[in-house]
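After this line comes chain A, so read on.
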Amino acid sequence: MEFAAELRAVCKVYASGRQPQGAVTAVTDLDLSIRQGEFFTLLGPSGCGKTTTLRMIAGFESPSSGELLIQGQSMNAVPPNKRPVNTVFQNYALFPHLTVMQNVAFGLEVARVPRAERDRRAAEALELVRLPDLGDRKPAQLSGGQQQRVALARALVNRPALLLLDEPLGALDLKLRKEMQVELKSLQRRVGITFVYVTHDQEEALTMSDRIAVMNHGRLLQMGDPVSIYEQPATCFVADFIGETNFLQAVVLAADGTQVRLRAAGCELLVPQSGQQLSGGQAVTVALRPEKLALQSSPGTKGGGLTGFVQELVFIGTDTRYVVRLETGEMVTVRVQNAGQGSSNSWRSGDPVQVHWEQQCARILTA
Partner candidate 1 sequence: MAPPALLLAVFFVLPMLIMASFSFRLGTFAPERYVFTTEHYWDFISRTSFHRLLLRSIGVAFITAGASIVLAYPLAHFLVFRAGRMQLTLLSLLIIPAWTSYLLRILAWKVILGSNGLLNSFLLQAGLIQEGSARLLYSPSAVVVTLVYVWIPFVALPIFAALQRIDGSVLEAAADLGCPAWQTFLRVIFPLSLPGVAAGFLFVFIPTLGEWVTPALVGGARGVMYGNLIQDQFVRALNWPMGSVMSLVMLALMLVQLALFSRVVRLSDLAAV
Partner candidate 2 sequence: MQRRDVLSPGFLYFVMLTLFLYAPIVVLVVFSFNDSRTLVFPLRGFTLRWYGELAGARELLAAVVNSVVLGLMSSVVATGLGTAAAIGIARHNFPGRRFFLAVSAMPMVIPYVVLGVALLILFSWWGVPLSLWTVGVAHVVINVPYAMLIVASRLAGFDKNLEEAAMDLGETYWGTLRRITLPICAPAMLSAFLSSFTTSFDEFAVSFFLIGTEATLPVYLYSQLRFPSRLPLVVALASIIMVVSILLVTLAEWLRNSTLHLSRQGSA
């Protein structure tokens, strides 16, 4: 059994309102294969369909069409309580009238696990999330971070085939969130359970995931490991949503198997092929990550860069962000690391500069 879960051409349409055109499509033609034991993240802005997808896997929503398999079994007709998955809810959804221990043991009790084993496993789960002494408390007596751990323990204790996490860190403050990210990842390694994680935070996704699926408007845009998603975004949306990107409008002049020659911002540029079919005269977009760009006082010695003026600069500690206004009026952001002491390579507003990059760092996007 290779995949923990598979979605095949899954669509979800909500009939809303009285008129037929009021129907809302939440997910369109989604194909996902989630591997056994991986940390899989569904990433996208709010309303992109990621939570709907998660709820379909959990069984709270049923697909309008398409097929959903968990461990090779079709799940379309299986209610949530019969599925080998458990969920960590966004607001934790801890039962307020039960103690922490009773919360954690809930699933085992339902499954009629014998008392002794139930207690032992619940205690283990609490230990796993580092809350061994709080079993007798009520959820209302815990801090947000503690409630979050209880929710995690309550789901993990059942040893599900898949653990679904719906923005579980959303309610925590930044520092705690960072800590929990690391902890969740190491926890996932230890227990070896497949995690399906929903978030809108790209940094969180990059930090924790083995693979990421980027969604927007109910569609899957790109799926891959964090490095390939970051370095080889498939669309402008992905490039823009994950990290920061400069976009330049360009026209293809000539293309061969390895390189494309194009015209952007009034200059001719050479950019590596990234697999698309390109022909002369085609309009494309060139994506450039700010941290891969370098500045040089102009007129410089090296050729091939874009020329412009420093319009604005912002010092942000680790590096300085320069916004450069090109001759065509387009803006390019450049991040220059604060490697040296002082201002050995600093420019001021209004200085003429040239923007450079290594050829393979630019990427052509057609969508």
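The candidates came about this way: all candidates are chains of the complex that A comes from, given by their letters.
Basically, contacts are C-beta pairs under 8 Å (C-beta built on N, C-alpha and C of every residue); 3 or more make two chains touch, one makes a residue touch a chain; residues count from 1.
Here the structure is a predicted model, which is why all the values come from computation and not from measurement.
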item: Identity of the candidate that touches chain A (this complex; choices 1 or 2); value: 2
item: Interfacial residue positions of chain A with respect to candidate 2 in the complex; value: 58-60, 79-82, 85-87, 89-91, 93-97, 106-107, 110-111, 140, 154-155, 158
